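Report on one structure; see the data block that follows.
Excluded from the complex is one protein chain; the other protein chains are retained at their positions.
Showing chain A:
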Amino acid sequence: MNELAITVIGRDRPGIVADVAEVLALLGANLTDSTMTRLRGHFAMTLICTGPAAAEVEAALAPLAAEGQLLATVRAVTPDGEVAPVGEPYVMAVHGSDRMGIVAAMTRVLVDAGGNVTDLSTRLAGSLYVVLAEVELPAGVADTLTDRLHRTAAELGVEVTLRPADPDLL
């Protein structure tokens, strides 16, 4: 079974999801994990699907891209299965004045502690920049990591908190 990583991005308009999903459905491509969201007026889709060959999907998406409004990429990937979690789930929240390099510096601190970012979003609201990251951390590193995050945040002039993710299941 072919596994494909597909990205589609373009100026937001009604119908992007329907157009792309229709193309994939007609080819017999099965959508598995995906995120589809609007980012400051652009619509971005990142998805994994199984079924047809990459070239076939690329050709089928070409007419959408040809209108100049959407950029689509298709790449065959190796199905690796689920990645085992490296440890405990945490949420890192960062906020402060927007400046260059906040995500780079803060995520580098996470990586250096053996952390694995599993989900991250950023928002710019006026001059306020917000980073929210879900990260898996090896057992026992949270306290020293919190100190390191505070030091890096202080250098950047932003605030940071690191909390265990809510483990509640409903």
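We adopt the following convention: a residue touches a chain if its C-beta (ideal position, glycine included) is under 8 Å from a C-beta of that chain, and two chains touch if they have at least 3 such contacts; residues count from 1.
Note that in this section contacts and distances are computed from a predicted model.
Candidate names were "succinate dehydrogenase", "Peptide deformylase", "Heme exporter protein B" or "Betaine--homocysteine S-methyltransferase", and the UniProt protein name of the unshown chain is "Peptide deformylase". Although one chain is not drawn, the whole complex shows that of A:M1, A:M100 or A:A125 it is A:A125 that touches it. As for the chain not pictured, it touches chain A at residues 91, 93, 95-97, 119-121, 123, 125-130, 132-134, 158-159, 161, 163, 165-166.
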